[in-house]
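Note that this complex is displayed minus one protein chain, with the remaining chains in position.
For reference, chains read A, B and C in written order, and residue numbers begin at 1 within each chain.
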Amino acid sequence: MGKITIVKAINQALAEEMARDEDVVLLGEDIGQDGGVFRVTDGLLEKFGPQRVMDTPLAELAIAGTAIGMAVYGLRPVAEIQFMGFTYGALEQVFSHASRIRSRSRGRFTCPMVIRTPYGIGIKAPELHSESAESLYCHMPGIKVVAPSTPYNAKGLLISAIRDDDMVLFMEPASIYRAIKAEVPTENYAIPLGKAAIMQEGDEITLVSWGAMLHKAMEASEGFDCEIIDLMTLKPFDEEAILESVRKTGRLVIVHEATKNCGLGAEIAALVAEEALFYLKAPVLRVAGPEAVTPMASLEDEYVPKVARIREALKDVMKY
Amino acid sequence: MGKITIVKAINQALAEEMARDEDVVLLGEDIGQDGGVFRVTDGLLEKFGPQRVMDTPLAELAIAGTAIGMAVYGLRPVAEIQFMGFTYGALEQVFSHASRIRSRSRGRFTCPMVIRTPYGIGIKAPELHSESAESLYCHMPGIKVVAPSTPYNAKGLLISAIRDDDMVLFMEPASIYRAIKAEVPTENYAIPLGKAAIMQEGDEITLVSWGAMLHKAMEASEGFDCEIIDLMTLKPFDEEAILESVRKTGRLVIVHEATKNCGLGAEIAALVAEEALFYLKAPVLRVAGPEAVTPMASLEDEYVPKVARIREALKDVMKY
Amino acid sequence: MPLKIIKTFDVKFLQIIDESGRADAGLLPDLTTEELLKIYRAMILSRTFNRMALALQREGRIGTYASILGQEGAETGSALALEKGDWIFPSFRETGVFISRGYPLWRMLRYWRGDERGMEAPADMNIFPMSVPVGSQITHAVGAAMAMNIKKDKNIAVTYFGDGGSSRGDFHEGLNFAGVFKAPVIFICQNNQWAISLPRNRQSAAETIAQRAAGYGVPGIQVDGNDVVAVYAATARAAERARAGEGPTLIECFTYRLDDHTTADDSSRYRTDEDVAKWQKKEPLIRYKIFLENKGILNKELDKEITDEAEGLVKAAVTEAEAVAPPAPADIIKYTSATLSVRQKKDIKALKWEK
Partner (left out) sequence: MPLKIIKTFDVKFLQIIDESGRADAGLLPDLTTEELLKIYRAMILSRTFNRMALALQREGRIGTYASILGQEGAETGSALALEKGDWIFPSFRETGVFISRGYPLWRMLRYWRGDERGMEAPADMNIFPMSVPVGSQITHAVGAAMAMNIKKDKNIAVTYFGDGGSSRGDFHEGLNFAGVFKAPVIFICQNNQWAISLPRNRQSAAETIAQRAAGYGVPGIQVDGNDVVAVYAATARAAERARAGEGPTLIECFTYRLDDHTTADDSSRYRTDEDVAKWQKKEPLIRYKIFLENKGILNKELDKEITDEAEGLVKAAVTEAEAVAPPAPADIIKYTSATLSVRQKKDIKALKWEK
């Protein structure tokens, strides 16, 4: 054990899985010599050599496309895309291929690969370095989407993602890459995909979030009797955990930083409106980004849900 | 007046707008000599010449990217992408540029362009010719999304889309391209974007759909007292029309063919769960595609919502 | 120093058997009679399958079909130059490649009926499902080839795409990766001079596609795609290079699409009969047959035997394909991922696809 950051936890997960299974290989821009622009892959080139830690040319489509080729051939590639905004150039490969190869070949070929990418607002980087585009990926059948919130679950979830037999998009909360240090076992452990974590039990409000926003949600919950759910796996998400909680609390607030319209919060709200409607005592509130693209650094703190806004939503649902 | 198909109505809209405004130009694969694989642009090359009807090389990224360049330079390009599944290769251009140029330049540059693309299941074409990916686009601020359902609204909506000062994705329901013939004025007319149409008034169930599915919804509604809303503009959709109707009926069923998870139906349900919760007498039901990628031809009719499934949902909500 | 030439590139063209069936003895690869006949058999079987598939489509027994008429040389010649363990990443117009590799014909027919099971390759056959988004399969071959290097396997990867496909970013990024990683991959461009209605000279202002290779530090060659032996030789040479660790090769097969783009197309809208007729005379079987006859390898009798055999195989495949039970709706969901999600189980139940 030892207190480490999310960056280090991910690094550990990669190193352990690479040591355990020689089919696990890494590829991406600047991940080798440079150790990645966030240093997530620091030291791995030295440890595993250039055939397993591949610095690629600048081409996201090809990073995804060649990872697919490696995966169907029998490797377990873990590709890094430097920022989530740059995964847009790889969407066709994900949507038309990674997600469909198993189905298209009726199981003859499979695509066990991971795309790791930092996401979210908070690092005051240039435009398109702050995207939170999970719902695009969540809409696409055949792939999984994961977003850790702590060093502990970052390690365990990434290990599961690497071992998963289909493509997993692994979204790393850049704004808390180094902000949180926590105890993480030095042993190898896996946290199952598809299961949410109840961070705090409570009786009056179900508060659902993930990634960096989870911490704001937790902060905002002080003084309220919240059941706080860390979704962790965004696709397929843990429907039962949410429904069960809402059946108990009767109130639901969802917090995410992506723009609200057609965000993942909508699916969670819709699920509850379909399967637990009569348990609801209050409107389902989504505290999310406004209807605008993520702004540049000087306004980014205005865009992203603030603790005060979350508290307001909690107050609002408690009015019912 | 005269009874024409959706294909012909779109062709008319293009011809009229091109005659009215010489800045309107077309580009895409096979749209010139061949008149488009669905013949939507038939005759336009002859009428307007190769500088305004441009057959492009096979490259969707460049079709979107050059359309953006044309739009910022002062033209009003209407790009055709041959099938919605092939827009995936153009997503980065749409998400990172078309949707953000106005914001990024604080209004100095704008991007008045249209991407037209056939969507949906029902023509028994090869894989990826049947996508219904509206929710991906609806999630992205800065662009509009439109899906006509009849020859009349196809013409009027496309005319508005072309005149709009921002990017509009215009989704054409391929399965009913030629299935419906209806009276369409030969004059030029515009149907405002952002407004839904009440196709039928009713008191017991609000039934929301768009594009090809609308017709199935209408068929299924027989015997039920449905208020049927044709959304037409999917982004930004007519929130007031839906809320008002649900406040009256207390029941909501949404029909779309895209996979349910994170589909546009989720946003509609979530909106109601937030703003009209206490009017709801029954769970909000979504009749949508299952959690799977669109299958090839021999199973496509199984994937897409059937009239019987919609009727079941209507029956279900009437149980409350 | 000032304005100086720092590099010079040649673009080469290879033809071994000309349109009249005459061969260049110096270039002829060392092929046994058996091997030469194997090529002929594969071409005949491809053409027979193609003809019957078009007939089945007209009868509504399969769906939209993409004819390979005229491209049998490029497909068969390249596919037969490979080893059994090699991996193939095709587009949708490589029926002749599938057939040359021994792919079950009935599965091909199931595919064109719109049945995913058609693309379930036999376990010992490394042929990837057809890729519908044009060009998007290219990087897969490169990735597989990179994996072969990593795993120190002696296989190679081959990808096929059209002149249209060569315009996509995938081509560029794929060739560039292959060059950088010295991946054992062959890029075979079937330049059939049309991308639906777009003629080759409007697909690019460059005169050949082969000349792009230099831009990636990769060797490239244009081959007469209607000369099956030239295609074979060029592919064999590229495969040799790849297996020797010398990296990728781009082969442009210059050929011609004699039929409509697919059965949903009407090529009379954009090209003339004369244009097609000109190329009809250059199609690959005419010259190869003359070549074999001149060599004394083929005669009327043997030809009939081969043709009859092909007919028989395809007919049996049609019967087999049509006897297959329709796919189960639940398969739509079941093959999405390794395990079913809660949502998927709900869907299967709600759709009454299973109890």
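Structural remarks
In this section, a contact is a pair of C-beta atoms (placed from the backbone, for glycine too) under 8 Å apart; a residue touches a chain by one contact, two chains touch by 3 or more.
From a predicted model like this one, the values you see are computed outputs, not experimental measurements.
Partner chains of the missing chain, restricted to those shown and counted over the full complex, are A, B, C.
Note that of B:R39, B:R104 or B:K124, the residue touching the chain absent from this view is B:R104. Checked against the hidden chain, the listed residues C:N149, C:Q211, C:Q280 or C:T307 yield one contact partner: C:Q211.
Shown as candidates are C:N50, C:S100, C:N126 or C:S167; the residue that touches the absent chain is C:S167. For chain B, the residues touching the chain absent from view are 25, 51-52, 54, 56-57, 59, 61-62, 64-75, 77, 92-93, 96-97, 101-110, 141-144, 164-166, 194, 236, 239-240. Residues touching the missing chain, restricted to chain C, are 1-16, 18, 24, 26-27, 167-173, 176, 179-180, 182, 202-208, 211-212, 214-218, 222, 247 (touch as defined at the top). Although one chain is not displayed, chain A still touches it through residues 29-30, 32-35, 37, 55, 57-62, 85-86, 88-89, 124-129, 260-261, 290-293, 295-300, 302-303, 309.
The rule is simple: only the chains that are shown with their structure count from here on.
In this assembly, C is the chain whose CA centroid lies farthest from the centroid of chain A. Once the centre of each chain is set as its mean CA position, chain A and chain B turn out to be 30 Å apart. Under the contact definition stated at the top, the residues of chain B that touch 2 or more other chains are 85, 88-89, 127-128, 261, 291-293, 295. Touching two or more other chains at once are residues 116, 132-133, 136, 169, 331-332, 336, 341, 343-344 of chain C.
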